[in-house]
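Removed from the display is one protein chain of the complex; every other protein chain stays in position.
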Amino acid sequence: MTDPTPDLPSAVAAALAAVREQGPLVQCLTNIVVAQWTANVLLAVGAAPAMVDNPREAGELARVAGGVLINLGTPYAETVQAMPLAAAGAAEAGRPWVLDPVGAGGMSWRTEVAGSLLAQSPTIVRGNASEILALAGGAGGRGVDATDAADAAAGPAQGLAREHATVLAVSGAVDHLTDGRRHVTVSNGDPLLTRVTGVGCALGAMTAAFAAVGDDPLLAATAATATMTVAAEQAARTADGPGSFAVALLDRLASITPDELRASARLELST
Amino acid sequence: MTDPTPDLPSAVAAALAAVREQGPLVQCLTNIVVAQWTANVLLAVGAAPAMVDNPREAGELARVAGGVLINLGTPYAETVQAMPLAAAGAAEAGRPWVLDPVGAGGMSWRTEVAGSLLAQSPTIVRGNASEILALAGGAGGRGVDATDAADAAAGPAQGLAREHATVLAVSGAVDHLTDGRRHVTVSNGDPLLTRVTGVGCALGAMTAAFAAVGDDPLLAATAATATMTVAAEQAARTADGPGSFAVALLDRLASITPDELRASARLELST
Partner (left out) sequence: MTDPTPDLPSAVAAALAAVREQGPLVQCLTNIVVAQWTANVLLAVGAAPAMVDNPREAGELARVAGGVLINLGTPYAETVQAMPLAAAGAAEAGRPWVLDPVGAGGMSWRTEVAGSLLAQSPTIVRGNASEILALAGGAGGRGVDATDAADAAAGPAQGLAREHATVLAVSGAVDHLTDGRRHVTVSNGDPLLTRVTGVGCALGAMTAAFAAVGDDPLLAATAATATMTVAAEQAARTADGPGSFAVALLDRLASITPDELRASARLELST
């Protein structure tokens, strides 16, 4: 995304084509709820998942992975020990890593862990409004639920992005993304996205995949978000409920073309 | 459920409507096999899942959750440490919690853990006949398999319910539920329910969701069981095997109306 960007939808479409062509290896330290779904989402979109989250191997793999996701959904003593090692490994190798602070603000331990990982300067932080507000020092929500509108988090997200030299991606009915200077909204999606567990978590992993094949983290986060939400619109057309929607979403993540993405993505960039 | 209950199907339908309206937060300490499925079942039926099972946070969340599920499917040192903390947190806050003693009787450690949790007076215990018989001191089955008919466990379940002031919900071709005084059977379902992993586990979580929005645990367990098994009958009509059945079950859990539930639930109450 050059700045000013002449054609953000085209840049997003090119990013999807790059993921498909390069098939980046994405290491995920994620939670027991969404591990399978996340791997299947990555495979569908064209990336290669490796769910390695133990402290003996996390740093080792991070130094050779294309990108890394660190997700706090179900933290345990052992996986939390692995997380800073994976972050450090990615940083050493000059590879992007994404922090998804699931439930930050809602519970004490993970809020501390999220703050500590934030201090390691993630390439991108992806979360819902509650979680981002909690990272910014605001009051947290009720666990993993997004009780704050993404819009309300846009300002704090910009502050966090500047302070930590990172990109903030706030998921919601409209997604807000910022690197502290540029601000992007993505206005795609479907309400069924909130009826399937782990869509946000899987988006974090997709974000790492897109970051692995480009050099503009804001564009990567934008492209991942647009791909997920436009595919969701396609999937919702044939879905008969949340079960068939999740199945169709995998099918559409695999079939969506860069052209379709460019034509359907509703993106706005401001600086 | 007033006693005698003039209209149990209507009470069950009202319970489903209450879950949909209130969207209770259900904390699950469950196993690695069914965590995603359980979260998706809760989302489908209208509840909000939070899969928090580490000892640093389990008690903290239990004090604010609507209801708690503790499931012994894949116990580990760390998650077993979290379980009594979650149970105590729920009890402190006056919130219901459900024990699902997966595999009790089949393996030694979890049988002890289940007994210890039973001593903390769960609001509801949900299991198959083997597991309930094991809790009652009988011989256990072969692991997680339900080799005993639910009918045979009805008597021991009544004894357990009285001894521990809890509700026992025994799953089987016919489900038997009792609070030690009242006895309910639910005669819905489909054989495909036994071909999908985690239906019983997810039913435990649904039971916690229904308990969170009502004040009669036997009614809550009855309503959760009826919702799951009537939705299963609907799903089986379009299923082409266990894969498509599981997908359709999520769709039907999301779409089933209180009226459909009332019309299709085959319930019998005796005292």
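Labels for the chains are A and B, by order of writing; each one numbers its residues from 1.
Everything that follows uses one rule, which is that contacts are C-beta pairs under 8 Å (C-beta built on N, C-alpha and C of every residue); 3 or more make two chains touch, one makes a residue touch a chain.
These figures come from a predicted structure and were not determined experimentally.
S.K.: Which of these, B:110, B:126, B:176 or B:252, touches the one chain of the complex that we don't see?
M.R.: B:110
S.K.: For the chain left out of this view, which of A:54, A:108, A:121 or A:187 touches it?
M.R.: Within the whole complex, the residue contacting the unshown chain is A:54.
S.K.: Hey, which of A:44, A:186, A:230 or A:261 is the one touching the hidden chain?
M.R.: A:44
S.K.: Of the residues B:75, B:101, B:189 or B:258, which one touches the chain left out of the display?
M.R.: B:75
S.K.: In the complete complex, the non-displayed chain touches which residues of subunit B?
M.R.: Interface with the chain not displayed, on the subunit B side: 31-37, 73-77, 103, 106-110, 142-145, 194-198, 240-244, 246-247.
S.K.: Could I get the residues of subunit A that touch the absent chain, sorted low to high?
M.R.: These residues of subunit A touch the chain that is not shown: 25, 27, 32, 35-36, 39-40, 43-44, 48-54, 56-57, 60-61, 64-65, 78, 246-252, 254-255.
The definition used in the following text is that only the chains that are shown with their structure count from here on.
S.K.: Which rotation angle, from 0 to 180°, best lines up the CA atoms of subunit A with subunit B, given as a multiple of 5?
M.R.: Superposing the C-alpha atoms of subunit A on subunit B needs a rotation of 120 degrees.
S.K.: Taking the mean of the C-alpha atoms as each chain's centre, how many Å separate subunit A from subunit B?
M.R.: Distance between chain centres: 33 Å.
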